[in-house]
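Excluded from the complex is one protein chain; the other protein chains are retained at their positions.
The letters A and B name the chains in turn, as written, and every chain counts its residues from 1.
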Amino acid sequence: MARYFYMIVFLNMTVHIIFNVPLILIQNRFNGAVISMALSIVIGTILSYMFIKAMSKYPYNGLPEIFMDLLPAYIRVPFLIFLSLMWIAAGSLAIGSFAYLIKLYLNPEMDLRIILGFLVLVLLYGSTRGTQSILYKVEITILTVSPFIAYIIFKALTSNYFYPVHIKRALQYSLEMPNYSSVAAASYIFTGYINLVIMNRNIQAKRILKHFWLIPVLGTLILAFTYFIPFGFLGIKSIGDFVLPWMVTVDTIRMEYGFIERASFLLVMIFMQLSILFAIINWNVGLELMKSALGIEDRKTGKRLFTLVFLGIVGFLTVYFQETLNQRSYFEAVKIWFNLRLPVEILLVLALSLLSLRRKQA
Amino acid sequence: MANQQKIVSTLKEQLGNSSDFKIQDIDSFRKKIILVYIESLIDYKKINKDLIEPLLFCEKEDKYLVHLLSLPPCRQLKTGDNLLSLLIKGNLLIITTDSIFSYNAKKASNNQPGDSSVEMAVLGPQKALSENLSTNINLVRNRYPSENLIMEQQTVGTMSQTSIALMYDKKLVDHDVLRDVKKRLPEIKMDMIQAIGQLENAMTKKKHHLFPIMMITERPDRIALNLSQGKVIILMHGTPFGLIVPAVFFDFMASMDDTSHTFWSSRLMIAIRYIGLLLTLVLPALYIALTSYNPEVLRSQLAATIAGSRAGVPYPSFFEVTFMMLAVEMLVESSMRLPKAIGPTATTVGGLILGQAAQQAQLVSSIMIIITAFVAISNFTIPVNPMSFSIRVARYPLILLASFFGMMGVAAGLILLICYLTDKRSFGTPFLRLYWGSSRRIEKINEKPKGEQG
Partner (left out) sequence: MNRKAVLVCTFAVLAGLLTGCAYKDIDKRFFVTSIGVDYSKNPQKPYHVSLKLAIPSPQVQPGKTKFQLITEDADSIAEAVRVMKSKVDKDFDFGHCRVLVFGREILRKHQAEVLNWFMRRRDIQGIAYMALGDPTAEKVIKVKAKSERLPSNAIILSFDETSNDSPYIIPEILNDFYMRLKEEGIDPYLPVIQPLKDTYAINRVVLVKGSRLSKELNMDETRILNELLNTDRRGLIDVKKDENEFFVNVESFKTKTTVVIPRNTKPYVNVHIKIDGYIESSEKKLSHNYELLEDQRLASEVISNRVKSTLETIQKIGSDPLGLGLKYQAKHGVSEDKVKKWNKIYPHIQFKVKTDLKLRGTGIMY
């Protein structure tokens, strides 16, 4: 059903705060972040339209099934494995970034390894569920979380400490040359559609196209909110002093009549729901891709063992990877992944579009 | 003649000298007619009216036989039939020289529907099912007068031979579910099945499951409503409960009163139920997480109050919670089966005195007493009993997670719970998913993709 798709897209759009996309953009605030964002909206919209269009030609087929008929095994298998690893990496990086946030704001006295290890265990359970079940969970989570997101945005915009004049000042730097890493980061916001590679088995891509206008509209709104609201609170200079600008921003908001006073805890809880869900989806897609690449059939005896072993290794690597890096180099790694992601995504979309065109002629 | 005697003696041998086993010889039409039955199972009045009286009036044997066969519960037996099992099921055997007839004269027991006592409704119908299968079927048929309503009778239990009835609307029913149910019923290998809950457990494939995937109800109106939603109903002889298959999460949160209230008041009731569900689930865990990991989340005033009331408590918060939860569970468990006369005493002693004393002795904080009471009360807002039990159990993993990981543990626990619930299937129907564009009937899953039950 199409609504699940839009929820995943929405999820991806909100989850990019944890990935510190705003930070990458904010670092480039004087170097054409605004233009990069505008550019990425165009790129993201075009890519997602092409991809959905192409996928709609293969109803109820995931990417592995499509490739099965069209590509020889020596291209198909490595490509699928590579894609699978990209997905898994996205989930791992998200959960790793989130573990830093937890460590900083929720459990400062707890060992980072334990926090991450625990989150990985949660993911292990969550991501081995069926794709359809995960879609149901997506819907429930998004519906419960979005009122709170709306509330925080409302609170932010009506706060006494929100200075729209800062946003005007930030806009003074609109006409700078865009740079690649900002575009790569900002276009990430649209990337939720790409989960269709597996979700197309459960979602009818044709129906998505009916409400396609939602994607650019939502994307623009969310990108604008997430980029500009921190400016309104922190100004264009001091915003560069913070590792997690959004957390500091929300910490400026007080909920006078709320059950809790500090809005930042509300945000942490929202992030928790969203980032775990995001990682669950990514790992699930990565797992499905890997299973199809290696030809491990559903509901056979080997299936459970394989998923557990595979995700166990992934989970261990996630913890190990974070253990070896400090926070700075971790975010650098995220940036590298972003920069790698955009070309891979474009490649994938183009390849699929070409294949689907051939199908039309045939 | 010899044949007649032989049958009787075999039966006698098989049943031993059970004192309620009766053989009655009647001489008429210059022939012998033997009635064989088990006294305790038989309705005398029925025999008198249907069998004995006509016998006296009939002049010819042929005429009597015609009369016999015209009676609906009477049939002529074939050679292969098992006489013994017929006897045990409450049949009367009429053995004539040439043939054997069986006549179902079973004494109906407990066929009066009682007042509903488990799922009460304020404004809804007040009568529940009875313990008699045919009465129940009658009740359901009356409430659901549709020509599409199909009833199929079966027995379960190798020893108990309990008869059950499968009911569904053949137009509306989800045929996958029906097929699944019909496949699972004969697979049950159990000797004694006497309660519908046993049947439920036997039909559930997984051994370790927490949430019920079938709904037990005592309300004929709920059964009728669910029939119209395309569900399959299983009624069992001897219990005043029916089983509804499949059941999803939201069914367990619905009360039959919802339909009889005005729109906004029913919305309020539903909202209160879901809030109650959330509170009873997370409140104890939240208490641990907030007092022991993240007190900065609370408002300063509240934090100070909690810290003050906890100041004298010697144990860490999870002991406090475990202790109070234990007390409350014991209270609930004990008052459930206590005779009605003692029940209030137990609650008073347990609830009031124990709570008060525990707080004054500074074994628990006063905030914890409030939470305990709140948790217990909100648990009772869940309208269907098995669900409220499951939620009670689900609380404990959350408490465990909260005492290890604080707020993160609680949030992760809720995520895991939702993962578990959404992954659950009740006979192929997703247990927890949101339905949109509510139709009064169960949503047929059209977009069922390959390889995955949607």
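Points worth noting:
In this section, contacts are C-beta pairs under 8 Å (C-beta built on N, C-alpha and C of every residue); 3 or more make two chains touch, one makes a residue touch a chain.
None of these values were measured; they are calculated from a predicted model.
Note that the undisplayed chain, when the full complex is considered, contacts A, B.
If you put the hidden chain back, the residue from A:F51, A:F233 or A:Y330 that touches it is A:F233. When the omitted chain is restored, the residue from B:A303, B:V332 or B:A373 that touches it is B:A303.
Only one residue in the set A:Y173, A:F212, A:F228 or A:W337 touches the chain that does not appear here, and it is A:Y173. Interface with the hidden chain, as seen from chain B, comprises residues 207-208, 290-297, 300-301, 303-313, 316-317, 366, 400, 403-406. Contacts to the hidden chain, counted on chain A, fall at residues 104-105, 107-111, 114, 118, 160-161, 163, 165-166, 168-169, 172-173, 233-238, 241, 248, 251-254, 256-257, 261-262, 264.
Following the convention adopted for this analysis, only the chains that are shown with their structure count from here on.
Between chain A and chain B the centroid-to-centroid distance comes to 45 Å (mean Cα coordinates, whole Å). Remark: chain A residues 1, 3, 60, 102, 106-107, 110, 115, 118-119, 122, 125-126, 129-134, 136-137, 139-141, 143, 201-202, 204, 259-262, 265, 269, 272-273, 276-277, 280, 298 touch chain B in the complex. Chain B makes touch with chain A in their complex at residues 293-294, 296-300, 405-409, 411-412, 415-416, 418-419, 422-423, 430, 432-434, 436, 447, 449-454.
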